[in-house]
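Up next is chain A:
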Amino acid sequence: MNIINGYPEYMMCSIELVEEKREANLNADIQPLTLAEREKVLNENHPDFMEGTRREVTVGVDKGKMMYGGIVDLLEARPIISSKDIDLSKVDFDVDILIIGGGGAGTVAALFAHENGIPAENMLIATKLRHGDSNSMMSQGGIQAADRPRDNPAQHYLDIYGGGHFSNKKDVIRALAMDGPEIINWHKDIGVMYDRTEDGNFQELSGGGTSRNRMHSCKDYTGMEIMRNIRDRSRNLDIPVLEFCPAVELILDDSGAVSGAVLFNMETHDVHTVRAKATIIATGGSGRLHLSNYPTTNHYGATGDGLVMAYHTGANLLDLDTIQIHPTGDAFPEAIVGILTTEKVRGLGAKPLNKDGDPFVFPLEPRDVESACFIRECKAGRGLITPTGMNGVWLDSPMIDIIHGKGTIEKKLAGEVRKFKRFGIDMTKHPILVYPTLHYQNGGVEINPDCETAIPGLFAAGEVTGGVHGKNRLMGNSVLDYNVFGRRAGIFTAKYVKNRTIGKLTLDHLDKYNRMLDDLNIKSGRKAPMLLPEYREKEALARALDLPMS
Partner candidate 1 sequence: MDLLYYPGCTLKTSAKSLERTAFKVMESLGHRLVEMDEWNCCGVVASLTEDDLMHHLAPLRNLIHAQDQGYQKIVALCDMCCNTLKQTNLRVAQNEDDLDTLNSFMDKESDYRKSVSVQHVLEFLRDDVSFKVLKKKVKKPLKGLKLMPYYGCTMLRPRQVAIDDPEEPTILSDLSRALGAETVDNPYKIECCGSYHTIKNKEIVRKRAATITGYATQRGADAIILSCPLCQYNIDTRGKEAEGSIEGHIQIPVFYYPQLMAIAMGMDPSDCAFEKNAVDPARVLKERGIIK
Partner candidate 2 sequence: MSDNETIQGSAENVEADINCEIPEKGTYRIYIMGKAYDVPVGLTIMKAIEFAGYQFIRSCGCRAGFCGACSTVYRKEDEQKLHFALACQTLVEEGMYLVQIPFVPATKAKYDIYDLKPEENTILSLYPEIAKCVSCNTCTKACPQDIKVMMYIQNSLRGNIAKAAELSFDCIQCGMCAMRCPADIKHYHVGQLARRLYGKYLDDESQDLKKRMQEMRDGVWDEEIDKLVDMDEDAIVELYKERKIEARGDLDKDCKEGN
């Protein structure tokens, strides 16, 4: 196969059509879909509405609810440990606040707990991989916050609510919108380098489904810039972090309140018991479950552990009958299939085009709608198929330099340029191939604006939570989410622990769960939480040649 400019010959032929039609395409104005049209394209194409992607939960507090098959599999799996495995009289760490998860939400929670009076040594962040290994580190495009005169938190609220199909929890999204400016202010205060305009204000772009341009960004490394910063601050404060020690189950006390967790040292296989007055679950997302067989943008550890542990204690989960597939996951070359190409590319003006070089969708619909449109286009045979059988449509990145001036792509999308360059593709000269990829867990453990869950002593923040984004999250709201609710979790638990006394520790809830599974005759050999995805041997190959859901 002849490779030209990084692409096989037949794909270059399609690119030639794209180049011919580029000028006309730049001026083409495709209308966004009406609400009714949105509903139609979703119903016919999005995995949330396809047969067989979801089924009813058979066990636990959310019995009868519909959730994605992969998640139900985890909830129907056996806990890794049972009460007889752990000697709860031997407590290895005794703290005020245990934070499970060392990503954005967990780190922000620790920083604000500290600011609100909890000494560093009375906290513990337990994380599965390294401190900072998380989806937070990978987020690219931006963070929404209503800080411009033309914009305001009420307008932001409207965008969030509509984007979530009017299913979000109102008090929770009120907090999300109202806390936005404060978060940006805090970031600036601790040294985050946001992109600026000439007049010294923040450069703010549009995101899918937003009615105002309020996407603050740090080139296309927004998540990394923020995560590096808060992690540095956390290290300066000597907040204790236990790496490679994921929690595998929560511990309750005899009043039914969550009182810590059992940690598993993945390297030595030691088990540690942590007793804590408040436990914050910040375990992030579940992309590595490859729900509906999609490739994913998520990091290695995104296996939904927090959902499982919370569910075992009786906490309820929301909106797991939806997944967020991001329309522009990379589709070529094979090595980067599934990896995120930021929405900012569209925000800066690049248009999605089919194999004939024609536009077919308004570039900035909310993610679920945009994804459904891409899927529809490929189903109709107007997408490309890569040598390894992956579907894709073009994203005409060279448009960006034409609109904003030469060098814009290199400057504002440095990470993207680098990624493609490593594989011989110059995205400043040629379009890139994209297709939906599993990106975000819209729902999760239900919280209120103070990050409380249904179980006393158990708090949650970040991607693991449900109710913030309803059935669909808008771009830039997840970075906002982990900051807003990480902060609230830190502030609230700092108060909460002052009045908490812990009773007798117990893991009886695991035995109860096992009995529930026995009663249902569930003979699955699976154990949960999953901790790490299985990619060895044949799985490495299967994932590389992944065919997505249509």
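These made the cut because all candidates are chains of the complex that A comes from, given by their letters.
A few remarks follow.
The rule is short, and it goes like this: contacts are C-beta pairs under 8 Å (C-beta built on N, C-alpha and C of every residue); 3 or more make two chains touch, one makes a residue touch a chain; residues count from 1.
Predicted model, so just to flag it, every value in this text is computed and none were measured.
For chain A, the touching candidate in this complex, among 1 or 2, is 2. On chain A, the positions that touch candidate 2 within their shared complex are 32, 34-35, 47, 50-53, 68-70, 73-74, 77, 129-130, 132-133, 137-138, 146-155, 157-159, 161-162, 166, 170-171, 174, 177-178, 181-182, 184-185, 188-194, 196, 199-202, 206, 210-213, 219, 221, 223-225, 228-229, 232-233, 235-236, 238, 244, 266-267, 289-294, 297, 299-300, 303, 334-336, 339-340, 364, 378-379, 388-389, 391, 414-415, 418-419, 422-423, 526, 528, 530, 532, 534-550.
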